[in-house]
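Here is the structure we will look at, set down as structure tokens.
For this depiction, one protein chain was excluded, whereas all remaining protein chains were kept in their positions.
Residue numbering begins at 1 within each chain, and the chains themselves are lettered A, B and C in the order written.
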Amino acid sequence: MAIDLRHGDDVADLVARTEALVRDTVVPLEERHGGVIASVGEEGRVELQRAAADAGVLAPHAPREYGGHGLGMCDRAPVFEAAGYSLFGPLALNIAAPDEGNVHLLAEVATPEQKERYLAPLATGRVRSCFAMTEPAPGAGSDPSALTTSATRVPGGWRIDGHKWFITGADGAGFAICMARTSGTPGDRGGATMFLVDAENPGMRVVRHVETLDQSMIGGHCEVRFDDCVVGDDAVLGAVDEGFTYAQVRLGPARTTHCMRWLGIGRRAQDLAVGYVAERKVFGARLAELGMVQQLIADNEIDIEASRALVTRACWELDQGRSAAQLTSIAKTFVAEAVWRIVDRAVQLCGALGVSHDILLSRYLREVRAFRIYDGPSEVHRWAIARRVVKRHSH
Amino acid sequence: MAIDLRHGDDVADLVARTEALVRDTVVPLEERHGGVIASVGEEGRVELQRAAADAGVLAPHAPREYGGHGLGMCDRAPVFEAAGYSLFGPLALNIAAPDEGNVHLLAEVATPEQKERYLAPLATGRVRSCFAMTEPAPGAGSDPSALTTSATRVPGGWRIDGHKWFITGADGAGFAICMARTSGTPGDRGGATMFLVDAENPGMRVVRHVETLDQSMIGGHCEVRFDDCVVGDDAVLGAVDEGFTYAQVRLGPARTTHCMRWLGIGRRAQDLAVGYVAERKVFGARLAELGMVQQLIADNEIDIEASRALVTRACWELDQGRSAAQLTSIAKTFVAEAVWRIVDRAVQLCGALGVSHDILLSRYLREVRAFRIYDGPSEVHRWAIARRVVKRHSH
Amino acid sequence: MAIDLRHGDDVADLVARTEALVRDTVVPLEERHGGVIASVGEEGRVELQRAAADAGVLAPHAPREYGGHGLGMCDRAPVFEAAGYSLFGPLALNIAAPDEGNVHLLAEVATPEQKERYLAPLATGRVRSCFAMTEPAPGAGSDPSALTTSATRVPGGWRIDGHKWFITGADGAGFAICMARTSGTPGDRGGATMFLVDAENPGMRVVRHVETLDQSMIGGHCEVRFDDCVVGDDAVLGAVDEGFTYAQVRLGPARTTHCMRWLGIGRRAQDLAVGYVAERKVFGARLAELGMVQQLIADNEIDIEASRALVTRACWELDQGRSAAQLTSIAKTFVAEAVWRIVDRAVQLCGALGVSHDILLSRYLREVRAFRIYDGPSEVHRWAIARRVVKRHSH
Partner (left out) sequence: MAIDLRHGDDVADLVARTEALVRDTVVPLEERHGGVIASVGEEGRVELQRAAADAGVLAPHAPREYGGHGLGMCDRAPVFEAAGYSLFGPLALNIAAPDEGNVHLLAEVATPEQKERYLAPLATGRVRSCFAMTEPAPGAGSDPSALTTSATRVPGGWRIDGHKWFITGADGAGFAICMARTSGTPGDRGGATMFLVDAENPGMRVVRHVETLDQSMIGGHCEVRFDDCVVGDDAVLGAVDEGFTYAQVRLGPARTTHCMRWLGIGRRAQDLAVGYVAERKVFGARLAELGMVQQLIADNEIDIEASRALVTRACWELDQGRSAAQLTSIAKTFVAEAVWRIVDRAVQLCGALGVSHDILLSRYLREVRAFRIYDGPSEVHRWAIARRVVKRHSH
């Protein structure tokens, strides 16, 4: 037994085919649409996923029995990174948030019937989904215990009432996984439960798209209201009052796959910038020969390698069946900030071109910024990381 | 004789009136338009400037004989900062780039006739202008000696041919100050000359708006072509072949007034963020009581004060009639990066709200990014700063 | 009335004479002793101060009636910076901590008799002093309210009992200003009183020198015990129970003069490094021509100018008779970190030579580190800065 960092041939093959698809099909589409997903729309999504299916790379994460490749976390890393090389790549492979995380959650927690109804179509992109947890202030955000959306017992089921926002992909989703309080009161933890709510349910309504810096998430970041939203008992995902636990089940891998995808954009930004400075001359020299330029390039490369190495560590822990809360928090915090630095340096390397829309760097800067906030702001992760360190020390 | 940092009562009064105008008139308009200037248009500009004139704060920088307040650099600082508190404030006072710098340049270099024709209407906003220097690669950018646009002698005048881009405000400008090579070849320094070109000149043409991250500059950042653009001898601004020198005359003050304006946005971002964290509660405490939040606030405050102190230093040097090249480079480099950090921290402080369009922070993040590139990227300034330090040491 | 940043001729003259003294007398001594003050000793101190007196630069801070130059804060700044160019310079001018701050405190608070007895000899270096406030955990440190040293009423005076540490200059001091609790209990604020304790008092005892990274403070950082230390009523400095207030009177200026002195070392480090890279060749070029080297030099220069500008701002506020708590906190935090960065970059610029004892840079790195902790760690200042910002916003 010894340390091994080599991927299997099957994974290497998936990576190569993903790279080809991204290069030949996805990037051209992304460039045509300036990286704005709304401009592509649902038809674009279907087309992209058909191309991925044709290339044999659709749904690398989904269980084999639902049409996926069944990859574990370590094996996903290079495939997701290859897909993430374009803003549209994850959508093409059907591994974009929040669907990717929902597939994982459903595979872990859903009943056989729920799997048939929700997981099966979701796995290969026949339907989209959303995860309705975050609430506007003073509701659930960094502090899940502030959850105000409630689900109360009614004959044969539950009635959900509440107000959510930043619900990614809600507009056009076939169903939502909605987190609602089923015991306790906002501010104490109490119990939350996850519910599967069909888009057709008249009690669920997309109020508006919250316009944001980032624009590469299909279905937008939506404000959603649940008013008198009645669902049956079979809508309960997992056990009643266990929602907070399931959220953790979902979050560890979800934040790690975020890292993989964004690392792809980090590499793309570096490639764009290096391509520019390798050609552009100023003061008689190629930009790439100037020391301050080399420093930016080198710092990008260091950030890329450190990010990838941390992701591998976190993945391996997850693959061992551990919670990996500390390592996934560390990876998320580091990678979110590293990718931000990388894209920012790439913009700087390209000067005025970098802030123009003539290349995609300024788009990436916009997309990447939110990663330091979504899935837990860096400050909340640091708080959790430090608490675990101190706790470990006290033992 | 002793150090004194207090502004005169006249300046304090101008600041107070500017603050009132910005608060009551400019900010509401800015919020309505999401900080996007194109959405306001020329009529909006005229209206804003009429309000500023009514408030007695229009053209604080312009010579008194042309309707301005004739403020020196030290006195401009707090007025420009107060105007910069809104993206639309500088436009309201007619102190936005590039007009503000062009007023300065014309006042220094133009003939009496040119002043009457160009400076007089520009000073109080009857017309807008642009400064056509930057060229797409491999032309003049960070390295002015790469200038490729040429002006050749024709009977009674000159013929200008060349290709410019990132010409701020070109679309809708009444005239351009165009920098063209009149001796030497691209790559050596040679001589450049500045020409006043009327918008009606058929040889000057706005090709397109270069779309960019930032969108608060009226008239956009344009690609402009000069083809067979013939101008008379009276179009020469200053002396032939002295353009590079005049560019420096313009640049020192221009980059310093940039700092003043952007410092205003830095303060605005801080105020927005502090307003948020002072109210928002999480985990049972106000955000403003959490240590990591306090660190972000304190770092913002430190950056604001250091920026302001550096601007004062640079202004005072300029007011003494010195070139102040070192101090204005230092101020520009520091403030551009400080304001970027400030806005970035403000976004982080506001979490998901910060990246949404519900408040203007994400807009500011976009606007501010280019300041680290425009008017000389930080790397070029650092190179110049270091060279001066080493040179000073060798003496 | 207008902003003026020029110093008077008298100050410029003091600066020039200080620079000459430092260059010709102080730096050679510093180099001979590796910057370690203990190796110079009391005789060295006396000799240095005689040289300063001969040069007419002794005691620039002290009131004229006590033999000083009576400079205000703005005027002190360039003189103290010039003295700070060598670790031994402040001692030479008798403006080293803690004596310099104690002169200020005594001038503000002492009775005429106390001034005659303590201030007069202290002002021109006939005696040294210390300020006995800080206590080992869990006593008074960043949190003054934790003060445990107590003073209790006895007939005709007070009995002081307590344990202090990091009492700079205690060994060899002629007297101490001791802070002791006279009401309340540790943990609540209560009241503290300052006492003047003569070195001959058998109740005060230097237990040991706390060995530290820094070694340029004469008399060391000492652990001091007060056991049954009886003093008369005339030993009370100012009013009973007003000690915390006086501590603030002392702290604002004291932390600002720290900045001035350390800025001198920052400049010295920069000069040493620039001198090295201007000569040293590698890969066929002078180090000073390499981009990454230029970046380090430029960042140092930016930090130096920003530090100086912030110090001027804080000084001016203090000279207006304001508490300037916010601006002195900002200056202290920024300058302490800036000087640390400067020296660290200077070490890096000099490579292996930089970490050797062959030049003084590694000594400076050691000296400067503590400045981020002494007089309030950066974290405590940031906490205070943020609280004031939030408070200001709430009004």
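Convention: a contact is a pair of C-beta atoms (placed from the backbone, for glycine too) under 8 Å apart; a residue touches a chain by one contact, two chains touch by 3 or more.
In this text, all values refer to a predicted model and were calculated from it rather than measured experimentally.
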| item | value |
| --- | --- |
| Residue in contact with the excluded chain [from C:A192, C:A314, C:V347 or C:V389] | C:V347 |
| Chain C residues touching the omitted chain (full complex) | 134, 137-138, 141-143, 145-146, 165-166, 187, 210-214, 221, 280-284, 290, 292-293, 347-348, 351-358, 362, 365-366, 369-370, 372-374, 377-379, 382-383 |
| In chain A, positions touching the absent partner | 1-9, 72, 74-75, 270-271, 274-275, 277-278, 288, 291, 293-295, 297-299, 301-302, 305-306, 308-310, 312-313, 315-316, 326-327, 330, 333-334, 379, 381-383, 385-387, 389-390, 393-394 |
| Chain B residues that touch the omitted chain in the full complex | 290-295 |
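In the analysis below, only the chains that are shown with their structure count from here on.
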| item | value |
| --- | --- |
| Geometric centre: closest chain by C-alpha means | B |
| Most heavily contacting chain pair (counted by C-beta pairs in contact) | B-C |
| Where chain A and chain C are represented by their mean Cα positions, the distance between them in whole Å | 52 |
| Chain B and chain C, separation of their C-alpha mean positions in angstrom | 41 |
| Contacts with two or more other chains, residues of chain A listed in rising order | 290, 292-293 |
